[in-house]
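Sharing a structure, written as structure tokens. Questions coming.
Every protein chain of the complex appears in place save one, which is left out.
Labels run A and B following the written order; every chain starts at residue 1.
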Amino acid sequence: MADLHKLTIYELSEKLAAGACTSVDIVNDVLASIDATDGKVGAYLTIDRASALEQAKVADALRAEGSTLPMLGIPVAIKDLLNVKGQPCTCSSKILEGYTAPYDATVIAKLREAGTVLLGRVNMDEFAMGSSTENAALGKTSNPWNLKHVPGGSSGGSAACVAADEAIAALGSDTGGSIRQPAAFCGCVGVKPTYGRVSRYGLTAFASSLDQIGPISKTVKDSALLLEVLCGHDKMDSSSIDMDVPAFGKSLTADTSLAGIKLGLPKEYFVEGMDPEVEKTVRDAVDHCKSLGAEIVDVSLPHSKYAIAVYYIIATAEASANLARFDGIRYGLRVDGKDPIELYGKTRAVGFGSEVKRRIILGTYVLSSGYYDAYYLKAQKVRTLIRNDFTAAFKQCDAILAPVTPTPAYKLGEKTDDPLKMYLDDILTTPVNLAGNCALSLPCGFSSSGLPIGLQIIGDSFAEETILKIGHAYEQTTEWHTRKPEIS
Amino acid sequence: MSEANEGMDVGYVAKLANIDLTTEETALFQGQLNQVLHYVEQLNELDVGGVEPTAHAFPVYNVLRKDEVGTSLNHADVVANAPAATDGEIRVPKILDQ
Partner (left out) sequence: MQYEATIGLETHVMQKTNTKMFCACKYEYGAEPNTHVCPVCLGYPGALPVMNEKAIELCCKAGLLLGCEINPYSKWDRKNYFYPDMAKNYQITQADQPLCLGGQLTVDVDGEMKTFTIERIHQEENAAKNTHVAGASLVDYNRAGTALMEIVSNPCMHSAEDALAYMTAVKQIMQYGGISNCDQEKGQMRSDVNVSVRPVGQKELGAKVEIKNMNSFAFIKEAIEYEIDRQTALLESGGTVDQETRGYDPDRGETFTQRTKENAHDYRYFPEPDLMPVKIPAEQIEQWRSELPELPAQRRVRYVQELGLPEYDAGVLTADMATSDWFEQAMRHTKNAKAVSNFIMGEMMRLLSEQNCSISESNVTPEKLAGIVALIDAKTISTGAGKQVFEIIFNDGGDPKAIVEERGMAQVSDDSALEGWADEAIANNPKPVEEYKAGNPASINFLMGQVMKASRGKANPGAVMQMLKQKLDR
């Protein structure tokens, strides 16, 4: 092994351009890495060895012809809720057993156009419902930094495979923190783009008004490049915003000065019950940004504390309808019954896991006759207040710094019996999804027990360039992102 | 949100959602979801009079498509995905008149 799997997209692109390695070499290295460690990490659900090598060969041939596609020959892992033509798309659920996607999600088409090699499909919480990848029907994933701990979720497989050097980068999706939280738990970089930046076409929906696809990578610059590939207007997604995509990758330079940038510190994000190590680490990161020239200002996001309540009403309500299509009629698992109603009841009983059932039931309830105004409509109004908080805050600052999670990765099984407790951990990530703006998570230190801690940089809507610039400056002047886990 | 104090009837809601629950699941979810509902009652502290609801993070308007025929799926793929099919149609247990 030439340790190519340990490199970043930019490092590999340089080698490829210089003819120092081929895409086939990279894919072979990554596959070897998967063979060596994925038995322990458990990130992958399916590995497309033959297809990956075939794609790598094509990439090498294209390069020989002079192609300079932005991600030519770079192997990437895909969260198992994105449709890839001809492949299963299980969403880590039994209910999609036997389903073969007949089409490519728009982001998959974009990855192909950029020359990417699709490696395989990685684990997640069933239908993206969870924060630990423990709600997964088809396999368990561990945190590469400590196999007894969760990788976070729902994009746990995406973060774990990148952290374990089992992929150069991965796609995740973020509905309430599902990219940022696992990235923080696994010491990776993850971006939740502004709602509407990335097409959702082909992303199996959890909560349509909150879902966004985004990158998980080893560095901010890699995320910037991947984000640039993923973004863009799509006429297949009515919520896709028709605006130009900045050259996120190229916009990042060697300049690490943050002079002239105002960073907001929301007092509501340093919550009661927060792990003191997390708080200290994040405050150190804030100081570091100050040392790079940024001005730190206090801001307030007063309605943040309602975000969990609002999120679990809106997300479950939308999910209750989005997941109604999994009914055993047109695809996937079917448990037969004497009539369709019996078939639905049995199929969905067997096909869905507990957390999915709980959320569908909650979402059904909050929309049901007599309760809509009290729950759903009210939550939508409080959502407006949460958005207004951000609008006001971004009048005072260019970006907001905050922790991603109240604690580092917890132990497997620690919170599975208490859904509400698990939900409350999303307090620092859900407000961004509700408001629709963008945020970045990157490593900013480690706990005394050696678990990564993440820094969240929250940007205004469509201000991805700003948060990437800040993250890149931070990363260039720290070494957290260079550390690798010892997987044992 | 006074109704919430009564808690939800998980059995009834599960029927609406077409999920057959076991007795154990019903009891477990009943407790867990009542806890969640109790938690979300904190929204009652807020006065949302005059606040517009947010349905879309960035409402744009009139996202329209021309009425032009595009590609449909390969019929064989549609049938292959179906758990049961007869003569190119998707077979289901007898639908009773609603």
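Everything that follows uses one rule, which is that contacts are C-beta pairs under 8 Å (C-beta built on N, C-alpha and C of every residue); 3 or more make two chains touch, one makes a residue touch a chain.
No experiment lies behind these values; they were computed from the predicted model shown.
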Of the residues A:Ala36, A:Leu147, A:Val297 or A:Ile341, which one touches the chain left out of the display?
A:Ile341
Touching the left-out chain: which of B:Glu24, B:Asp47 or B:Asp87?
B:Asp87
Could you tell me which of A:Lys6, A:Arg112 or A:Lys235 touches the chain that is not displayed?
A:Lys235
Contact with the hidden chain (one of A:Tyr44, A:Phe248, A:Tyr269 or A:Tyr331):
A:Tyr331
Give me the subunit A residues in contact with the hidden chain, please.
81-83, 89, 91, 96, 99, 101-103, 105, 200-205, 207-209, 235-239, 317-318, 320-321, 324-327, 329-331, 340-341, 344, 364, 367-369, 372, 376
Missing-partner contacts on subunit B, residue numbers:
16, 18, 55-56, 59-73, 75, 78-79, 86-95, 97-98
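By definition in this document, only the chains that are shown with their structure count from here on.
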When the centre of a chain is set as the mean of its C-alpha atoms, what distance in Å lies between subunit A and subunit B?
23
Touching residues of subunit A toward subunit B in the complex: what are they?
98-100, 102-103, 194-196, 209-210, 235, 238-239, 241-242, 303, 305-306, 308-310, 312-313, 320, 324, 327-334, 336-346, 348-349, 352, 354, 357-358, 360-362, 364-365, 368, 370-371, 374-375, 377-385, 387, 419-420, 423, 434-436, 461
Residue ranges of subunit B in contact with subunit A within the complex:
1, 3-4, 8, 10, 13-22, 25, 29, 32-33, 35-37, 39-40, 42-43, 46, 48, 51-58, 60, 63, 65, 73-74, 77-78, 80-84, 90, 92-96
